[in-house]
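After this line comes chain A, so read on.
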Amino acid sequence: MTQDSPQVRSTGDGFPVLDIDGLGVRLPDGQAARPILDGVSLRVQPGETVGLVGESGSGKSVACRSVLGLLPAGARTSGTVRVAGRDVLTMNRTELAALRARQVAMVFQDPRAAVNPLRRVGDFVTEGLRASGMPAAAATTRAEALLDAVGIRDPRGALRRFPHQFSGGMLQRVVIAAALASEPALLVADEPTTALDVTTQAEIIAILTRLRAEQGTGLLFVTHDLELASAICDRVYVMYAGRIVETRGTDELFDRPRHPYTSGLLACTPRIEPGAPTPRPIPGRPVSLAEAPPGCAFAARCAHAQPRCSEETPVLARYGDGLTACHRADEGITL
Partner candidate 1 sequence: MTTTATPAAGTPDTLRRRPGLRGLRVLGQGPMFSAAVVVLAALVLVAVLAPVLAPHDPESLDLSASLVGTTGDHFLGTDQSGRDVLSRLIHGARTGLFGPLLVVGVSTLLGTLLGVVAAWRGGWADTVLSRSMDLVFAIPGLLLAILLVAVVGSGMTAPVIAMAVAYTPYVGRLVRSIARQEKARPYIESYRVQGWSGWTICLRHLLPNIAPTVLAQSAMNFGYALMDLAALSFLGFGVQPPTADWGAMINEGQSALQQGAMLPALAPSACIVLAVVAFGIVGEGLADRIAKRER
Partner candidate 2 sequence: MTRYLVGRLLGLATVLFVTSLVVFGTVHLAPGDPVSFLLHGRPATPEATAALRAQYHLDDPLPLQYTKWLGGVLHGDFGRSAQFHQDVGSLIGSRLPGTALLVGYAALLVAVLGVGAGLLAALRPGPVDRAVLLGTGVATATPSFVSAMALVSLFSVQLGWFPGPGGTPEGFPDRLYHLTLPAFALALTFAGLLARVTRSAMLDELGRDHVEVARARGVARRAVVRRHVLRNALGPVVTVGGTMLAGLLISTSIVETAFDVSGIGSLLVQSVTAKDFAVVQAITLLSVAAFVVVNLAVDLLAPVIDPRLSLRGEGSS
């Protein structure tokens, strides 16, 4: 708490835009055997694109929602989530509203579900602006500019239409435009392309990366697709069963993954290059919230597990230019 700045800043003055430190999230007793998140630490610098990768149920969605102070009902937390230096977890309702309205914006997986179907698109795009006090006329002008920036033709007409009159890809552009309306210091994108078809995915990614570059926004990109993350991210965090198991720069992560789970994820991605190995699925299934295996949570699915792995929980330690939580990371196993 020593870093608390007296006022909320739109960009960090030396602070990372996002600094999650030792975040733990636990459901009320009896609802889960293990914490949803356990000791998660993650940083995003201004203008940086950071990937958060994991299978469904790994806790990546909970982690990215915690950035906005959105936590599961009844959850208890430990650690800190600092946005531009201020801890989100200790904010009151007013501060949270200000944080969400001005500093952090989120793009969700399914644009159809994210936009109120009964209200006009214009209402959606300008809602955040009006909530933070901008007059309606100014908000509309700004919304037109935003829709134009995400490549929607006839922005003025678009604002008057209803969400069901848009395609999924177009609607996701609207969602991105709305997210960028407040010129946030940090954009959290939770699987923003998963619900879209492939060609649309590419367009959305292009828009996201361009706007991030233009506005200098930090981007936390959450996905289950390691390939996609590597294409746009500077650094990647890999999550498994509520913990960060590996983090490093994208290139090194790809060339030399140190955690068997990371390499497993890489190996099960189909490639199109000639001579590429056939994809190998990771055996077994992810750890559910009802299970709390001792030691390394991945041990049961890991080809390299030793007795020690199911007894002692590995901690993140430095290997190469990144961190890995694996007992055998230093052995240089060819994964």
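Picked so that all candidates are chains of the complex that A comes from, given by their letters.
Note that in this section a contact is a pair of C-beta atoms (placed from the backbone, for glycine too) under 8 Å apart; a residue touches a chain by one contact, two chains touch by 3 or more; residues count from 1.
Since the model is a prediction, treat every value here as computed from it, not as a measurement.
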Seminar exercise, completed: Touching chain A here (same complex, options 1 or 2) is candidate 2
Exercise. Given the complex with candidate 2, which residues does chain A contribute to the contact?
Worked result: 65, 68, 70, 93, 96-102, 105-106, 108, 110, 113-119, 127-128, 131-132, 162, 164, 178
